[in-house]
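In this view, the complex is presented without one of its protein chains, the others remaining in place.
Labels A and B are assigned to the chains in the order they are written; within every chain, residues are numbered from 1.
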Amino acid sequence: MTTAVETSMGIDHRKLGIWVFLGSEFLFFGGFIATYLLYVTTTASGPGVEIFDIPFTSISSFVLLMSSLTMVLAHYAHTQGDLRRMRIWILATAGQGMVFLGGQVYEFTVFVREGLTLTTSPFGSSFFVLTGFHGIHVFVGILLLLSLYAFTLTGKVKPNQDVKTELIGLYWHFVDIIWVVIFAVVYLIPEIQVAG
Amino acid sequence: MATAEKTRYSGRPSAQTGFTAWLTTTDHKKIGVMYFFTVLAFFFFGGVEAGFVRWQLSQAELSVLSPEMYNQFFTMHGITMVFLVVMPLSAAFFNYLIPLMIGSRDVAFPRLNAYSYWLYLFGGILLYSSFFLGGAPNSSWVAYPPLSTDAIANMSFYVVGLAVLGVSSLAAAVNFIVTILNMRAPGMTFMRMPVFVWMSLVTNFLLLFALPIITVALFMLGADTVLGAQFFEPATGGDPMLYQHLFWLFGHPEVYIMILPAMGIVSEILPVGSRKPLFGYAAVVFAGAAIGFIGFGVWAHHMFTTAMGPVARSAFGLVTMFIAVPTGIKIFNWVFTMWGGKLRFTTPMLFSIGFVSMFTIGGLSGVMHAIVPHNAQQHDTYFVVAHFHYVLFGGALFGLIAGIYYWFPKVTGKMMSESLGKMHFWTWLVGFNLTFGPMHMSGLLGQPRRTAVLPGELGSTVELYNLLSTVGYLILFASALVFLFNLIKSIKSGTPSGNDPWDARTLEWMTDSPTPHVNFYSIPTVTHRDEFWHRKYAEDDAGQAIKVPAGAAEEHDVATHADEHIHMPDPSYWPLVHSLGYIPVGYGMVFANPWLLGVGALWLVIGLYGWINEPVAEGDDDEPVGSETSHAGSVTS
Partner (left out) sequence: MREHPKSRHHTGLATHLWRAVLAVFGVAVLSACSGEQNALDPAGPYAQAPHDLILIVIGIAAVVLVFVQGLIIFSVVKFRTRKDDDGSLPKQVHGNTRLEILWTIIPAVILAVIAAPTVQLVFETMDEPDEEFMTVHVIGHRWWFEYYYPDYDIYTANEFAIPAGTPVRLEMRSGDPGRAQDQAVIHSFWVPRLAGKQDMLPNHTTYLNIEADEPGRYIGQCAEYCGLSHANMRARVEALSAADFASWVESQQAAAVLPAAGTPEGQGRELFHDLGDRKACASCHQVWEGDGQRRAAVGPDLTHLMSRQEFLGAIEDLDEATLRQWLQDPDSLKPMQYESNGIGMPNLNLTEGELDALVAYLLTLR
């Protein structure tokens, strides 16, 4: 029917819903990033940006970025109806997410040992809450990926339902993109300013 | 359509009537009705709180409540009216009307819709339970730190309650945006959508972008209060201005979130009551969108007296003035909708005219606030209290009440009593102006907001104005009882309305009243703005309307869609089960109790898996990917 085109966006409800939701998520992280920028030097004589270990975080950031690639491969495999290969890529994606999370947990423990905690200063509060919320998003993403994996085994997710992989992929890519912004704004730029 | 697998999900509820049906419903109409009645309960609480505030201020130096209780009452009054009354009452209308007005059978995510309602209810209960758990929040609805991060302010209930309500509203916003964008009936292009649907779309986009910002502010407030974070702690360099910027970056769009749905309602009722189409449809729509857009750029006009320099003050003052332009466009278009019509003063029409009139007053005092140097005299006085009650009570609430009278026959198939309705309107109008009119004066004569006593030194004039306000409150209370009586009486024994009691213009009136479960027996094809009217009347080039003789309403559609498979979402326990998990999570956050948090988190996960495992509708699970076979069947693939 010709009128159909005019009265819907031509996108699956769920996909449109995720896009709309992610629009909201951008502002959520935007709020925390703005807060961080305001407080980047408000360290109350505690540790500041010099505490960051850029090479270490660069590696874990790279791992997270690569997970977007495997996510794309998982979705591609699903569109081909190849659930076996899709499962491998899903596991690879979730695994890289876990490596990233592990890195974040390690990084947090180092910072706490060096005297930077949530309660040290506005800088500490905004750093931990921003990166912590990102970590929670990664954690939720890993749960989603593992659930997707499990559901392909129970038959809840079928070979022709690649939209389900695509939905989780959209979320996962969003979490990655936000990390790119956080890595640049939280770690790199202040560090360069301090060094310069 | 791959409907091969018909296995019934075990234990799935199927009742369409009775108590279980309400608990498990995914029907947008039932959810809308539940929103409505829950709002009535909270409106009562918020009204009683206002009553105590007015009692306390009826005379100088009077002490009916202790200052502690007074501070809790005015704080909870604000929170209740904003988050538990006006916003969810709009949501009640979104729920009931959006699918009907766009010619759909349900919203895009019916179970998510139920979830939104339950979170609203639980968020409200959580907030109100604070009265029994050590005291209600008492740091005003804006909750400025560092005052609000003090444990004695009880603001952790505010933080968690609002976060839960935020999740509810965010889920609803995603749902309605997708519904409006994706599920319109064939031919229902954007510029054929009813204005109410347009304003709903703008409102839900505002929610979508404003809610994450308050969520950020709330999380920081909560982290400071419960975990000892330093976001707003002056001793380590925390900046209280940050919270205010974030709060109002949400808070000002919030004002439009509350008013735009009412503007949409009035834009539907005025044409019907005037028997003319809306004057300047496109202008009204674009003005609404412009208000939504500019609404994100004026937040700091709530902060003219804070630590902001003259440049920021001037800039925000200018933008604020110019938001009056689209508002003015709307008002003039409404007036000219009446111009040259044949007005029928039914109760919904009276409330709509009342809306235009009262909202104009609120708009003009709003322009006065934009005069930055004098804002410093008006800010945080009763002048501001008068202003925002003219906008939100005289505006939003008048519009929403007009909507209640107007769509009551749609929901029940019965009319509300017109004589009681008119009694309600006139007492409401008089009571409203008597309550809030004098506040303009008492504010300019020096009465600040949020004081637990009316200082005697303000003089006898201010005292008299306050007494008048209190008398006005009593009239409003009596008027609300008239409304309640009318509502109950009409539900029980209202006169049957027929399907189209108002000679209406939009799609929702084309189907039966009360609305059948499937909404439309067949989905209409839309060829005009005001489609239903155009099926009843033809209009010649001179603008003269002639009634089309045959009841042409639905017959021709039945023919074209006769073989259509009606596909409705089934009831489900899972939205309720899942959202119940927010109760232990909420209290776990309020009392920083890891056990409650853990139980709640587990509950949420279990609820979510139950939800995911259950198809939206029986036999619906294996839909071919990428098809548009929505539940509405609005688009045939």
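Heads up, the rule we're going with is that a residue touches a chain if its C-beta (ideal position, glycine included) is under 8 Å from a C-beta of that chain, and two chains touch if they have at least 3 such contacts.
Computed from a predicted model, the values in this text were never measured in an experiment.
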| item | value |
| --- | --- |
| Chains in view touching the one left out | B |
| Contacting the left-out chain in the complete assembly, out of B:Val325, B:Ile491 or B:Ala592 | B:Val325 |
| Residue in contact with the excluded chain [from B:Asp239, B:Glu268, B:Glu531 or B:Asp570] | B:Asp239 |
| Option from B:Phe279, B:Tyr473 or B:Tyr587 whose C-beta touches the chain left out | B:Phe279 |
| Residue ranges of subunit B at the interface with the undisplayed chain | 60-61, 66-68, 71, 138-140, 144, 146-147, 150, 152-153, 234-235, 237-241, 274-277, 279-283, 305-307, 309-310, 313-314, 317-318, 321-322, 324-325, 328-329, 331-333, 335-336, 338-345, 353, 356-357, 360-361, 364-365, 367-368, 370-381, 430, 433-434, 437-438, 440-441, 444-446, 448-453, 455-462, 464, 468, 537, 539, 542-545 |
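The criterion applied here is as follows: only the chains that are shown with their structure count from here on.
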| item | value |
| --- | --- |
| For the subunit B and subunit A complex, residues of the former touching the latter | 108-109, 170, 173-175, 177-178, 181-189, 208-209, 211-213, 215-217, 219-220, 223-224, 227-231, 233, 235-239, 242, 246, 525, 609, 612-613, 622, 624-626, 628, 630, 634-636 |
| Parts of subunit A lying in touch with subunit B, wherever the complex brings them together | 1, 3-4, 6-13, 16-17, 20-21, 23-25, 27-28, 30-32, 35, 38-39, 42, 44, 118-122, 124-126, 129, 133, 147, 151, 156, 158, 160-163 |
